[in-house]
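I'd like to ask you about the structure that follows.
Every protein chain except one is present and positioned as in the full complex.
Up next, subunit A:
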Amino acid sequence: MTDHELIWRIAGGSGDGIASTSQNFAKALMRAGLHVFTHRHYPSRIRGGHTYTEVRVSADPVKSRGDGYNFLLALGDSFARNPSEGAYYGNEEIKPLSENLDELNEGGVIVYDSGLLDASEIEDFDERVEENDWHVYDIDLRTIAREHGREVMRNTAGVAVTCAIADIEPDVIKSLMSDAMPDKILEPNLTVFDDAYEMVQEEYDVEAPDVSAPTGEHDEEQVLLSGSDAIAYGAIDEGCRFIAGYPMTPWTEVFTIMTQNLPELGGISEQVEDEIAAAALAIGASHAGVKAMSGSSGGGFSLMSEPLGLAEITETPLVLVEAMRAGPSTGMPTKPEQSDLEHVLYTSQGDSHRIVFAPGNAAEAYYQTRKAFQIAYEYQIPSIVLYDQKLGGELTNVPASVFDEEPNADLGSVLTEAELEDAPHDDSGKYQRFQHDTENGVSPRSLPGQKGGRYLATGNEHMPAGHISESPENRVAQMNRRMQKVDNIRAELDADGEFNTVHGDEDADLGLITFGSQQGTVEEAADVLNEKGHSVKVLGVSEMMPFPKQQVADFLDSVDEALVVEMTASAQFRGLISKELGGYGDQMSSLLKYNGNPFEPADIVEGFETALLEGEELPDNRTKFVPKVGE
């Protein structure tokens, strides 16, 4: 982290354009040469309800949300419910201002729309402003917007005010508006922008800004995208041209991106009746020779449990993605959590044999989705990309060159008709698609419609040509072969060795271990700790099954103690490490967070200093230790 960062939070009501305004803001600053990272907070509601997006802006690379924030733009909530006495939701109108004060850093700026918000409704507002040295700008953004456009353009007015106060060149924003907005609304928006910008310049002293945006320069071209974008693009570059799904937050993003792009690629997207069908369609398409995927979030993935097992035993290549949110059951639909880890690893009857990746950032999400397809089709096994609402939705800049890769539409271990002629068949002409003894556990498949390739795929245990059999000898041979594939995949991943990363001081004697989307935040926390004079390193694990035992064991062997950081309430990831390594229990403790908000680096710094260095309990209930300190 640098000392000089803008962490801008735009707050308003759901449906007020907060997401698109913040996306444009982030992209404009990326174009201006800065590194950006966004964090979304929104309710499961279409219209109204407090929502905000944070845009962290820095001259140096950023890989997490920041600690608190320093610039609030509070707009009204157009769809707020009437304040009712006794109602649990209280006064929704004022929330864009009132709900965001706790996390605003000292010395921060508050801009609020005085056309819609009345700060006097907030108890102790003036006292808190004084206490925290906040700089308050009450500006009637609504009226400015109305004068030259429509009321909804108050977002534009707010961005203009931000530029004037935080010393951002207006053209940075205006040129992006010109690209992003249709002509009809562009002109009035530009006028609203100029009015608001000039008004601030005239009426306020902004010569020495309280909080200003940094300046910077990229050494190569950047693109702004989310984990969901990266997953979809990884699939497309692997020749995936079939997706089936059913809407569910937050997986819907990947489904939507694929669905919007597939027609122009001559691909097929199917929105179907439920997630059982979705997974089954992906299996059917893949079985017939098209690279296919499906996915869901926890609830829908539960329905995919049985088809997932079918893909395992029929050795049908299948790629699923699972976007975690807070559970159990409907839980908190728009809030991130990592608590579907065990669900995804083990769901479906029988001994699971599948691949599970949990990418740590957007670039990794692209690479690992590609790897998931390669393994699924080469080894004829289900691959799952496990991510969450956080990684799926947060936008960050990634070098465009990450995507400058060749496409790969290889179907993997499939025979051609010519190859089938020499392949083994049974007496009725069925191809022996599930042969016992193969070099790497993989028995190549044929595809329906190929001459000489017919066989039976079945969820029952089966003989080499697919016939159902309960012969003990055949059972053991088939089971061993299928399980052997997982070992061979582990060996291949070890040879690649690119996704489980160690960050920080190599000789450190204290460690942080995390998985999936928390990686960037934990790494930033380690940087802070090392700057403070501690000696810490981080292991970010992105391969969940087959588990990278050796790498994790080596890391644990190299440190005295390790704190395992994850967004679960029952320390699932630490449990996985213990199960896979069969030890190290005394060496690990957990820092858990499951309140619906992702870790901030400061949570981890505080947790680390408390748990491993000072031995005291945490000051509040945002995060939790397991076991308790001292036990």
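In this text, a contact is a pair of C-beta atoms (placed from the backbone, for glycine too) under 8 Å apart; a residue touches a chain by one contact, two chains touch by 3 or more; residues count from 1.
Convention: contacts and distances are computed from a predicted model.
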Given the choices "(4Fe-4S)-binding protein", "2-ketoglutarate ferredoxin oxidoreductase subunit beta", "Chemotaxis protein CheY-P-specific phosphatase CheC" or "Phosphate transport system permease protein PstA", state the protein name listed in UniProt for the chain not shown.
-> "2-ketoglutarate ferredoxin oxidoreductase subunit beta"
Of A:Asp183, A:Asp205 or A:Glu406, which one is in contact with the hidden chain?
-> A:Glu406
Which one, A:Ile268, A:Ala477 or A:Val528, makes contact with the chain that was left out?
-> A:Ile268
Among the options A:Leu6, A:Val172, A:Ile283 or A:Val552, which residue touches the chain absent from this view?
-> A:Ile283
Considering the entire assembly, which residues of subunit A contact the chain that has been omitted?
-> 31, 221-225, 229, 233, 236-237, 239, 241-242, 244, 261-270, 272-274, 276-278, 280-285, 287-292, 306-307, 309-310, 314, 400, 403-409, 411, 416-417, 426-430, 447-460, 465-468
